[in-house]
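Below is one structure, written out as structure tokens, with a few remarks after it.
Every protein chain of the complex appears in place save one, which is left out.
For reference, chains read A, B and C in written order, and residue numbers begin at 1 within each chain.
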Amino acid sequence: MGFEPLNPDFEARTRDSFARQGIMATLGATLSRVEPGLVEIVLPFRPELAQQHGFFHAGVTATIGDSAGGYAAFTLFPAEATVLTVEYKINLLAPADGERLRALATVFKPGRTLTVCDVAVHVEKEGRERPCAKLLQTLMRLDGRPDGPAAA
Amino acid sequence: MGFEPLNPDFEARTRDSFARQGIMATLGATLSRVEPGLVEIVLPFRPELAQQHGFFHAGVTATIGDSAGGYAAFTLFPAEATVLTVEYKINLLAPADGERLRALATVFKPGRTLTVCDVAVHVEKEGRERPCAKLLQTLMRLDGRPDGPAAA
Amino acid sequence: MGFEPLNPDFEARTRDSFARQGIMATLGATLSRVEPGLVEIVLPFRPELAQQHGFFHAGVTATIGDSAGGYAAFTLFPAEATVLTVEYKINLLAPADGERLRALATVFKPGRTLTVCDVAVHVEKEGRERPCAKLLQTLMRLDGRPDGPAAA
Partner (left out) sequence: MGFEPLNPDFEARTRDSFARQGIMATLGATLSRVEPGLVEIVLPFRPELAQQHGFFHAGVTATIGDSAGGYAAFTLFPAEATVLTVEYKINLLAPADGERLRALATVFKPGRTLTVCDVAVHVEKEGRERPCAKLLQTLMRLDGRPDGPAAA
């Protein structure tokens, strides 16, 4: 992709913002990759994250997919800006049955005001991954606000 | 709207399925209305549900919105069927800053295989409600499966 | 809904912009209602608008739905602003089999930068209407540009 970050400190800023998101600790999610225009979040399974069949709840899948996209956009922002999710669409492709979720978000179209991200969520079971969700997401850059993602 | 439920026992079935969704208890969500083609879920605020600014996290908003829509479709299904979320789009309209979320889902178009629901989520602050999210959602009916929502 | 237009001349401005959209004349669409936050477009059937089964092509349904939403947002803008469709989701609910399409768009959430609209498209056959599509759409206001919808 070859995105040029506006803020050389983008990785530290993204990791710092992620660390302040209480919900990520509650879920047990971690930030596995932070690159210009790309963020990956992984989440091990626990029964507290399940729906009634013992799979990851779709709300959990959506939450880490949304945050991965928000932070992917955020890596390309200037230092004094924050990110807001305008909207996303999520297709739930298969039951999220497995030991681990991995949400990989990439910026498809950066913009001064709006950024569009593409997010794929895979579920890993017995060492094999398969796609379980896909998001197409619109993010908004809010300048003059030093904080992290507002809606993520 | 005047939907005719196929299963006269739809309310008990919906409440029973909801009660088995561990995530709803984890969040603290309750089912406030169950009518043919209409379901409402309410959720009081707790810091554990917040993002970094102290508002409801968007993932929480999406989770109860998705479940409300899934159950609204479910009220119109026959007894031996379950529901799966195919996809939804959510617009986050305003920060979910308040004491309580209320997701109201109505069936817009029922169908033998696919049902389309419209969901509005409001946030209440100091006695005043305002819309904070809107979903347009596609659900699938799976016959011959007695259980509750699989993806909700 | 009780929206207060910023521009008292909103109706003339909307009708004027619509008249300059060549595609609307090509399709044969007309603007049947223009109110603050609400626009309705109607379109009679012609074989040139059909897909292979003789129904309105989904692209035609989407085109008038998108324009109705764009103009509904536009009615609430100040005089020197134009509108751009950021994105929409459309559910195709039933075959658009009939003599006339009617797209009714209402502003669900106005905003200084982004506006969210809800659009329902009905098809009329032998005097009876039924819903054939529903859109949830995000529009952007671009200030300092006197022209009509850029993407509609």
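What we mean here is this: contacts are C-beta pairs under 8 Å (C-beta built on N, C-alpha and C of every residue); 3 or more make two chains touch, one makes a residue touch a chain.
Owing to the predicted nature of the structure, the values given are computational and were not obtained by experimental measurement.
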Residue in contact with the excluded chain [from A:R15, A:R46 or A:K109]: A:K109
Touch criterion as defined above, residue of B:R13, B:K89, B:R102 or B:H122 at the omitted chain: B:K89
Residue touching the undisplayed chain, where the options are A:R13, A:H57 or A:K89: A:K89
Residue of A:G28, A:G54, A:P78 or A:P131 touching the missing chain in the full complex: A:P131
Interface with the unshown chain - residue positions in chain B: 86-87, 89, 113-114, 138, 140
Where the missing chain touches chain C, by residue: 17, 20-23, 26, 47-53, 57-60, 62-64, 66-67, 84-92, 95, 147-152
Touch residues of chain A, complete complex, unshown partner: 89, 91, 93-94, 108-109, 116, 118, 131, 134, 136, 138
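Basically, only the chains that are shown with their structure count from here on.
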Distance between the centres, which are taken as Cα means, of chain B and chain A, whole angstrom: 23
Multi-partner residues of chain A (each touching 2 or more other chains): 86-87, 89
